[in-house]
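With one protein chain held back, the other chains of the complex are shown just where they sit.
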Amino acid sequence: MIKDYTVTVEQQVELAPTIFELTLNGAIATAGITAGQFVNVKIPDDQYILRRPFGVAEVNETKAQIKLIYRVVGEGTEIMAKVQPDDQLKVLGPLGHGFPIDFLQPKDRVLIVGGGTGLPPLYELGRRLQQKQVQMEMALGFPTRERVFYEHEFAAFGETYVSTDDGTYGIQGTIIDLLNQKFKAHEYQAIYACGPRGLEIAVSNYFAGHPNAYISAEARMACGIGICNACVLHTKADPNGPSEKKVCVDGPVFHIDEVLL
Amino acid sequence: MIKDYTVTVEQQVELAPTIFELTLNGAIATAGITAGQFVNVKIPDDQYILRRPFGVAEVNETKAQIKLIYRVVGEGTEIMAKVQPDDQLKVLGPLGHGFPIDFLQPKDRVLIVGGGTGLPPLYELGRRLQQKQVQMEMALGFPTRERVFYEHEFAAFGETYVSTDDGTYGIQGTIIDLLNQKFKAHEYQAIYACGPRGLEIAVSNYFAGHPNAYISAEARMACGIGICNACVLHTKADPNGPSEKKVCVDGPVFHIDEVLL
Amino acid sequence: MTNENARLNVDLPGLTLKNPIMPASGCCGFGEELGNLYDLNQLGAIMIKAATSRPRFGNETPRVSETPSGMLNAIGLQNPGVDEIVAEKIPNLKAKFNQLPIIANVAGSSESDYVAVCRQIGQPEKIAAIELNISCPNVAHGGMEFGVDPEAAYSLTKACVAAANVPVYVKLSPNVTDIREIAQAVAKANPAGFTLINTLVGMRFDLNTKQPILANRTGGLSGPAVLPVALRLINQVKSVCDLPIIGMGGVNCAKDVLEMMIAGADAVAIGTANLTDPFVCPKIIADLPNVMDQYHITSLKDLIAQRNGVSV
Partner (left out) sequence: MTNENARLNVDLPGLTLKNPIMPASGCCGFGEELGNLYDLNQLGAIMIKAATSRPRFGNETPRVSETPSGMLNAIGLQNPGVDEIVAEKIPNLKAKFNQLPIIANVAGSSESDYVAVCRQIGQPEKIAAIELNISCPNVAHGGMEFGVDPEAAYSLTKACVAAANVPVYVKLSPNVTDIREIAQAVAKANPAGFTLINTLVGMRFDLNTKQPILANRTGGLSGPAVLPVALRLINQVKSVCDLPIIGMGGVNCAKDVLEMMIAGADAVAIGTANLTDPFVCPKIIADLPNVMDQYHITSLKDLIAQRNGVSV
């Protein structure tokens, strides 16, 4: 059930320069969040009227906690980076559709491709897949060494390759290079990707036609619940016509053949 | 020197329902504030672009602290009431001209007339006059019993009469009644008043022609420093002409015969 | 209806409303999503998304951009077309919420388009009233062009009033030198009333690309930032014309609703605030009685009567 939850800040940690992990206490943790869903955060300054969407990076129902991981890119995230333990935030959620995983069986082999701030929802996904005893391989891309985060957390799920655009850490190169080098040989029951548009387009092209390859799309949003039509994508089936998919309610997770990125 | 001081909240105390005392740490305390001067407080939410003016209720140079006392009347003060110890605020000041007191001698007799949230600057005035060993009498008016505050603090300066509009505490009646009843007999070297417009007009009329009777005026302000012309009052000398006084720089303290309230 | 509720009743032509609050067009879709969050029967009415003769994708993205206390949108009247709206969207909404008056927002790019949509959708068994959108700034043809020219606005209104079998409220544009002139011209065509304001035209630029943020370049400014402009325009229209007004523009809370009614509105639509908080409409409805008490307002009908100089 979507509600406007009031949550209390448990802690805020700077994982890497400009990258923050925010732990929030509140009933939203037990609202049945699925991996890949997001929340819409009210910036605690009324000059900012649009909420900011963030994927849920971790759900802990027992502690009634969720984690968000975000990068400071503009005025809203700058203000978020200043919130302190015990501060309260308004968080609308859980929103959208997460990654389909019900069809997977133990020992199935899965590829997770993440770039930068695309990692957060993939982390909760990894936790769920681990519970399902699915075998995971991870390809994680970052712009540069100092912006690498959560490498060890992902490594706990399975074999993890890290690349940086500038080669300052891990393999140097793009995701395509990494796919060609490391992951070409295998067959995967499912592929899940989240990251910059370029990465998602590359993955969509690489796995075109795969029955279970999914990306989590990004879009400028306003409402986050389907009432404003801000976040539409054309469909691959009707690229110039009036058909559309809304990232906030039809996504953010789509099959790679569904929408035009 | 007027600066935009960053101050840190030391504590916030609710003196009476909706009336708060805010103790602030910062260098503004040593900026040479005189009693009756005010500061212009930035509301810590950027939707509010106008600062809020408040008289300085107490200056403690040694501790580098000032106190403000304010009533929650609208959206800005509602937000102020939520600030917590260690929060920071931007405070522009010291602003305006305070109460003239240099001409007073020890043992001189002075009347202080205050109403509601007019009391704060009068409290710092009382402290200064006490240092000068001036004899003070106080007439303090409040709307009702539960909104009475700082009675004991003023009583420490001298004889203090309290009235409430509804008679639930002290004498029932207006300031004029109080003046007629209690203060008619005496001669005062100076009178200082701060409170609602009605109170200040009454005091102005009562002491018309007195060489040292002062009121601290209120006005809707924007800049607080004389650049916007928001806060003008007509002068008594030229009530319909282009002459004017700005409350923020020519006041807030005026001789009772100077401006048209 | 309890006594408490009666304080909130307002009456406009074709609209006997339990309270003056309705989500504004484009900020509530066709009621499907909000209807999953709360009981829409609580609302005074609902103003559904624009209907055009054919389905429209609208503009390319980005379609929204934030501004201080406001936002720009350039959705471009995306909608599934009047056929689907009449065949599915409206019946679904009516089936789920049978106490909810529906106001359909009609847009087009030519007079004949507008008239056709008004004829098709403007039937009492379908909707309670039409909001004639002659003021959308985000489409290349039609929309605002009609709303800034008194002659065109008059003639379009006349044709739509004739075509529809429900009251027609004309949505005025704030992007004009003198709104009184437009309102007076439109009034001659006998609409049921006005709705205002639509959005102010604005722009934002991306400092990285040095290009406009919105794919459409310009967009419509809405949200709290425009409240004072909306209050002024509503007051101006009311000062020259007796027709009822559904006011909108930057309303965020119960106090804003009362302020807009003091300015001249007879009912109040809430747009952008739904995007910040989808529960804002029922919250405002719940808050209104308390805030009315605070300002000694017995009932909204009293407030309107006193404002109009009628003794009560």
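A, B and C are the chain letters, set down in written order, and residue numbers restart from 1 in every chain.
By our rule, a residue touches a chain if its C-beta (ideal position, glycine included) is under 8 Å from a C-beta of that chain, and two chains touch if they have at least 3 such contacts.
Owing to the predicted nature of the structure, the values given are computational and were not obtained by experimental measurement.
For the chain that does not appear, the touching partners among the shown chains are A, B, C. Interface note: of C:94, C:180, C:255 or C:283, the residue touching the hidden chain in the full complex is C:255.
One chain is missing from the display, and on subunit B it is touched by residues 2, 4, 42, 46-51, 90, 92, 219-223, 225-234, 241-244, 249. Contacts to the hidden chain, counted on subunit C, fall at residues 67-70, 72, 148, 175-178, 200-205, 207-208, 210, 218, 221, 223-229, 231-232, 235, 250, 252, 255, 258-259, 262-263, 295, 306-307. Residues of subunit A that touch the chain left out of view are 46-47.
One rule holds in what follows: only the chains that are shown with their structure count from here on.
With centres taken as mean CA coordinates, the chain nearest to the overall protein centre is C. Separating the CA-averaged centres of subunit A and subunit C is a span of 36 Å. Subunit B and subunit C, compared by their mean Cα positions, are separated by 46 Å. Multi-chain contact residues of subunit A (touching two or more other chains): 46-47. Counting partners per residue, subunit C has 68-69, 224 as the residues that reach two or more other chains.
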